[in-house]
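Let's turn to chain A:
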Amino acid sequence: GVQGQGGNQPAAEDFWAGKESNGRLDFANWPLYMDPGKPELAAFTEETGIRVDYDEAIQDNPTFFGKIQPMLAQGEPIGYDLIVLTNGIELTKLIELGYLAPLDHDRLPNFAENAGRIYKHTAYDSGNRHTVPYASGITGIAYNPDYVDREITAIADLWDPAFEGKVGMMADPQELANFGLLRIGVAPADSTEEDWAAAADALEEQRDLGLVRRYYSQDYIQPLSSGDIWMSMAWSGDIFQQNAEQGTNLRFVVPEEGGTLWSDNMMIPYTAPNPVDAIMLMDFLYDAEVAADLTEYITYIPPVPRARDILARRAEEAEGEERELLEQVVGSPLVFPSEADYDKLHNYVSVTTENEESFSPLFLAVSQS
Partner candidate 1 sequence: MTATEGTRGGAGAEAERGAGPGAEAVAGAAPRRVRRRPDWGKYLTWAVLAWLFAPILFMVAFSFNDAQGRHNVTWQGFTLRWYGDAFAYPDLNAALANTLSIAVLTMVVSGVLGTLLGVALGRYRFRGRAATDLVMFSAISAPEVVLGAALLSMFLTMNVATGYLTVLLAHVMFSVSFVAITVRARVLTMDASIEEAARDLGAGPVTTFRLVTLPLLLPAVTAGGLIAFALSVDDFIITSFVSGSTQTFPLWIWGATRVGIPPQVNVMGTLIFAVGVLLAAGNVLLARRRAR
Partner candidate 2 sequence: MATATHPERAGPGEGPGATALPAISLERISKTYRSGGEAVAAVRELDLRVEKGEFFSLLGPSGCGKTTTMRVIAGFEDPTTGTVRLHGDDVTQVPPHRRDVNMVFQSYALFPHMTVFDNVAFGLRRKGVAREELNRRVGEALELVELAGRGRTRPGRLSGGQQQRVALARALVNRPSALLLDEPLGALDLKLRQAMQIELKRIQRDVGITFVYVTHDQGEALTMSDRIAVMNEGRVEQLGTPAEVYEHPATRFTAGFIGTSNLLSGEVADTGGGVTAIEVAGAGRVLAAGGAQAGGFPAGVRVDVTVRPEKVAIARAEPRGDLVRLRGTVTEVVYLGSATHYTVKLGNGAEIVVFQQNSSDAVGAAERGDTVWVSWRPEHSSVLTN
């Protein structure tokens, strides 16, 4: 038989006792989540002498979880000291299984000082015992106006037969479920098992009408840019970056029915060989200037509210095109949403280890048909 992985949690003091910096760490993150030149990491190395190997190894939560789980179950290092996962079932499981290092908040002074209030009281990891946010973002709709000659405003547009075979949806069961639920008018966070079934039906209808070309993870951007699909579920910051990097003209909208708000969080696997270096980097990224740098490039919502002021100041100091860009970032509701904007955003459907059995297969059956 295969042993169970009940979570027996070591106390933070026990975990950190005797651990020291090794001068290096391995950081696994999502693509398009840091300037390709990695200036923040260079700054970190300069300041601490710690070398960072950065790997864009994470393209969706379930796959990455599936990949690291067996190693964590063996008590083996997974090859990364610092990883970034979204709030959701996989993160819940990691915590429940006891695979994450308990964070020593004495080592996170920047976080204590700079993190926004809502980021210190998350539902999925109250008290930030295991995670601190990296960035937040919105799942909405992106479309390519080169091919779509009207404005796209609603999730209902993803069901418009006019776009047969030109719609991209996400493969991640939770993302997919959210949009299915919004489509049938249910708030994901309040959904019941019956709602899930109805949402799955709606999604299957969309699929069987031939609207969906494929179910994507991070790879929806390339076909969206080249016209293989015309519109897709998308992550807010990605679209800005793609436009900036590739000169594309994609548009991102928060649909009328609402989008979803998520947070990607940094965490340290309990088997990590370099946890001290990892937690140092965690804290370094909460330096307000660093957070502003990061935001300037990735255009996701930073967990450090002060980043906005810093960027606004930089915009004033900058000239010409750069100023314009910075102003755009500072003014974007997608990077710095107002309270009203937040109202339009929904939380994730809440999946627990108990009801996962009835959730995942339902939506997996939609994407893996």
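Selection rule: all candidates are chains of the complex that A comes from, given by their letters.
Assume a residue touches a chain if its C-beta (ideal position, glycine included) is under 8 Å from a C-beta of that chain, and two chains touch if they have at least 3 such contacts; residues count from 1.
Just so it is clear, the structure is predicted and the values come from calculations on it, not from any experiment.
Enquirer: Out of the numbered options 1 or 2, which touches chain A in the complex?
Expert: Only one option touches chain A, namely 1.
Enquirer: Which stretch or stretches of chain A touch candidate 1 in the complex?
Expert: Within the complex, chain A contacts candidate 1 at residues 1-3, 31-32, 53, 55-57, 59, 67-68, 70-71, 74, 76-80, 217-219, 221-222, 225-226, 245-246.
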